[in-house]
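Every protein chain except one is present and positioned as in the full complex.
Going in written order, the chains are labelled A, B, C and D, and every chain counts its residues from 1.
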Amino acid sequence: MLVIALGIGVLAVIVSALLGPKKASRTKLMAYESGNDPEHGGVGTGHRFPVHFYLVAMLFIVFDIETAFFFPLAVAYQKLVPFAFWEALTFVALLLVGYYYILKKGVVEWT
Amino acid sequence: MAPTAYYVALSGLLFAIGMIGVLTRRTAIMIFLSVELMLNAANLALVAFARSWGDLAGQTAVFIVMTLAAAEVAIGLAIIVAIFRKRETTNVDDLATLKG
Amino acid sequence: MLTAPDIALAPLLPILLVLAGAISSTVLGFHLPRRTLTYINLALLVLSGIAMGLLWSGPGEVPATAFGGGLQADNAAILLGLTIVVGSVMTLLVSLDTAYRARVSFPEFDAMLMYAITGTLLIAFSGDLIVMLIGLEVMSLASYVLATLQDSRRAEESGLKYFLLGSAGSAILIYGLALVYGATGSLSYAGIAEATAGLTPGNLGLLVGGALLLLAGFGFKVALAPFHQWTPDVYSGAPTSVSLFLSTVVKVAAFAGMLRVFGGALQNAPFWASALQILIAATLIIGNAASLFQTNFKRMLAYSAVAHTGFVAMTLLGTPGLGGAALGYYLLIYTLMTAAALAIVAALQRTEAGMEINDLRGLYYRHPGYAIALAVCLASLAGLPPFAGFFGKYLAFQAAFQNGYVWLSILAVLASVAALVYYLRPAMLMFMPDRTPAREYAHGQRPATNLTVALGVAGITVLGLLPNLWYGWVADPAIWELLAGR
Amino acid sequence: MPDWLAELLITLLKGVLVALALLTTFAYMTLIERRLLARMQIRYGPNRVGPGGLFQPLADAVKSIFKEDLRVTMADKLVYTMAPIVAIGMALTAFGGIPAGPAGSLFGEDPWVYQLDAGILALLAITSMGVYGIFLGGWASGSKYPILGGLRSSAQMISYELGMGLSILGLLMLVGSTAFVNIVEWQAANGWMLLFQSLGFALFLVSSFAETNRTPFDLPEAEQELVAGYLTEYSAIKWALFQMAEYVNMITASAIMATLFFGGYRGPVFLEGLIPGISGWPIIWLVVKIAFFLFLFIWVRATLPRFRYDQLMRFGWKLLLPLALANTMMTAAYLAFARGLGLWPLALLSLLGLLLLFAMSDRVRVLWNKPTGRRGADDSWPTRPLGGD
């Protein structure tokens, strides 16, 4: 499936590249910046974005892993009650500690 | 099913690539990525072994290692970003305030 | 059908208490001043120590375990755990006085410290490689943060270095773990120890490879040469109270892990000991030689920490009964003397870069108490009787010597002489009269630091005169022969 | 012809068929969406190309292919080209894992392209790969607006992915399996999951909207702020591929919701009375349910205004995430201690939770309207220790 799906994408790009007109000009190929000349030099240079995005990314990583831990527990849950419940409760409680911390730190506040 | 040895060989290869990356790369991010590669090599080996022993402990270990990798990403990125914002470089050779 | 694992809370209690401190620091940090948090954490640490004491199993008693042997509250764990608690308490006390000046006086400092301690205790109490790994990483990750916490270039740089090399070390260690698992089919120490007896040649190769990788990984964590390069930079770049923590508690824990893995699980595995002795020899030479040329006192202590790693690691070469006892003794002594010395540096330094050795000149005439205490610490670090450092070294030599590593012992002797030379310089400079103005940060009351220093100095003196007070507890070889559990 | 080759060919055939079906659906989806939106806004939609505008998608496709494919000078060539391919690839791949009927129901073959034990997990994993397409596209453009747009949408998607993952935990606990077939069979035996996990469904629905970047979560394309977000520098077929990916994701999300909460490929049992065996007809039911959800997507787009970005993040982190956890724990507690009462009390509980949420909506709204944390609160941080030096 993956092969087919990617194949379709590649095919489309190639076909278009073969069939489409090619009349590039400097202005046309300039990065969009509301009509001004772009300031920075392209990929990976000089662009600074709010550090906030990193924070969200880190949070995601941490919480996503936590979800990953929860899935096996959920699948096996009914075979392990009530032990699994206490286990889950402990887990969630610990999770909430971190959650409380990031809330208080204002990581999810976007000002 | 391919024998365990193939998986282990593959994981060894990944590990070696990661190791070489750690030793030769000079930007923090690349070193860090190499480390992640090494961790995944370990994961592959663990899964392969767990399968060949028919034992669940190895699989559990993989879970733990994944978590560790994630936590390392979180912390490592934080440190790298902090440094990058201050000096606009993550090349470890440029970090020479403390003599090697 | 799945079965629920056995959860015994009693052996977990010491760890849970520390974890409670960590969590409360995380949560209450928004509401309480940091100083209060530190007091809470100190109380919890003491409680944890008491809990460990209660877990002590007398002769004939079976140590408590949890998670089917994954967690072993045996006497070895308790002794190492107590050492960790001592080091942690000293760190917290010092941070009471110096954290604000070091610009790390956040609740996060306490929280991270406590998380790291949780990790260290997990290592000491571990009964299988997974628990050990979790502990090791919890400790390492928290330590990376601690090293970076101060908002300064030096700290950030040391943190990055620590992180990159530390995580590379972890990765190597984990791969070694995978190989050992592949060779033996078990992750618990007992299982590995059992399986190492009869292995096919193919698996033996895996085991040797795994053991060597584990050794390299631990080498990173305890700073054995040639994996030590991060140590001086990190110790001298991090705020001093953090360096104190890293060079005592973290190192103790890493050694606890090494003891568990090599002295317990891989006790009968071939070849690692030969590799280890080469690493130790390199560590002794490099650590001591490099210390000779340092001009900064804190950095010199950092290199001396590397050198001491070599001495401590010698104990691992001994038979478990003798070597474990030596390790148990040495680690406590090492903690006491290093912590006390760094506490003095933290109290007197003007900047977090520590003080130059030449700045110590005439300290005796300005701060006689600190000077004498520091001299005692340095003498102990150098291994001069009647201070406890001597017995530590003695036991390390004995452990290695009696297991046949005579040439290594002789090398260690030569290294000790070099060590004496670089400890002697600052120690003697302090007593040389000096007319230039003081170079220390002279202000402020430092009751907590003074308490720490007093604790450390009293400890190394009393344990030097009456080593049996501690050695009597650790000396029982039965404790250390059961490292792998049953 | 050996067995494995036959197997392979059949799988390939199925894959191609699914892909083509999805692309066709996408094409007509655009048309239907435009027509419906127009209807809701009391105007005509596209109605020139073909009868009733029926050939409009065809014309669009031709145009996309024959347009000039620009690549701005500052872009990273490889990644710039790869990004849309990754996006569409992942989107198409994801759908293949959804069963359209029980095993062997499609002319003796299985009505799915691939089937993994990890079913829903694998699907979530693959759909979240789509973030790469968007982020890399934005990054590789080498221009300001695309980067910001890419970042924003990545941040949004990963934030809501958590809610999505957590909201199905209760379901997994009930079923005890992650394979789609098992989930569907469980629902056939016990009734639609919607009943027992209405709260979970609501959360999942909201997350799905956010994951597919649909209104009211279509910030990445908020033209007032970011021009066209990560799409700014894209044109022609690459642009079309991104669009395609978005719509295919929508279809996949609909299919997942249908499968997880609405009985999947099985029809309602009460219809058995009219035509025996109707609930077992393959494919039909799934398609019907998907169509329903697609309509819902369009409907919502016509109805709701867009979130502000800070509101969006707060909504995800402060409402969705804790609620999903609460739902999980509620289900867990029920299963642990009151399993003997049967499942209906759980349905009631869940519904109660949902209703409570609606009833409290005014109270809850502050959560995402007002900042409560102390972001950068400089007043007391870092805390100065009392006393000391």
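Here, a residue touches a chain if its C-beta (ideal position, glycine included) is under 8 Å from a C-beta of that chain, and two chains touch if they have at least 3 such contacts.
One rule holds for everything that comes next: contacts and distances are computed from a predicted model.
Q: Could you tell me which of "Multiple sugar transport system permease protein", "ABC transporter substrate-binding protein", "NADH-quinone oxidoreductase subunit M" or "Cytochrome c oxidase subunit 3" is the UniProt name of the chain missing from the displayed complex?
A: UniProt lists the chain that is not shown as "NADH-quinone oxidoreductase subunit M".
Q: For the chain that does not appear here, which of the shown chains does it touch in the whole complex?
A: Looking at the complete complex, the unshown chain comes into contact with C.
Q: Just to verify: which one of C:R34, C:R101, C:H228 or C:R425 makes contact with the chain not shown?
A: In the full complex, the listed residue that touches the missing chain is C:R425.
Q: Any idea which of C:A99, C:L276, C:M314 or C:L384 touches the chain not displayed?
A: C:L384
Q: Mind pulling the chain C residues that touch the left-out chain?
A: Answer for chain C: residues 325, 364, 375, 379, 382-386, 390-391, 394-395, 397-398, 401-402, 406, 409-410, 413-414, 416-417, 420-421, 424-425, 427-429, 431-433, 466-468, 471-472, 475-476 touch the chain left out.
The definition used in the following text is that only the chains that are shown with their structure count from here on.
Q: How many angstrom between the C-alpha centroids of chain B and chain A?
A: 20
Q: Would you kindly tell me how far, in whole Å, the mean C-alpha position of chain C lies from that of chain A?
A: Using C-alpha averages as centres, the distance is 39 Å.
Q: Mind pulling the chain A residues that touch 2 or more other chains?
A: Residues 57, 64, 76, 79, 84, 104 of chain A each touch two or more of the other chains.
Q: Residues of chain D that contact two or more other chains, please.
A: none
Q: Okay, in this complex, where on chain D does chain A touch?
A: Per the stated touch rule, the residues are 12, 15-16, 18-19, 23, 64-76, 79, 81, 84-93, 96-97, 113-114, 121, 139-145, 147-148, 151, 154-155, 158-159, 161-162, 165-166, 169-170, 172-173, 176-178, 227, 232-233, 236-238, 240-241, 309-310, 313-314, 316-318, 321-322, 325, 328-329, 332-333, 335-337, 339, 371-377.
Q: Provide the residue numbers of chain A that touch chain B in the complex, in ascending order.
A: Contacts found on chain A: 48, 51, 54, 57-58, 61-62, 64-65, 68-69, 72.
Q: Under the stated contact criterion, what part of chain A meets chain D in this complex?
A: 1-6, 8-10, 12-13, 15-17, 19-24, 26, 28-34, 38-44, 47, 49, 53, 56-57, 59-60, 63-64, 67, 70-71, 74-79, 81-82, 84-85, 88-89, 92, 95-96, 99, 103-111
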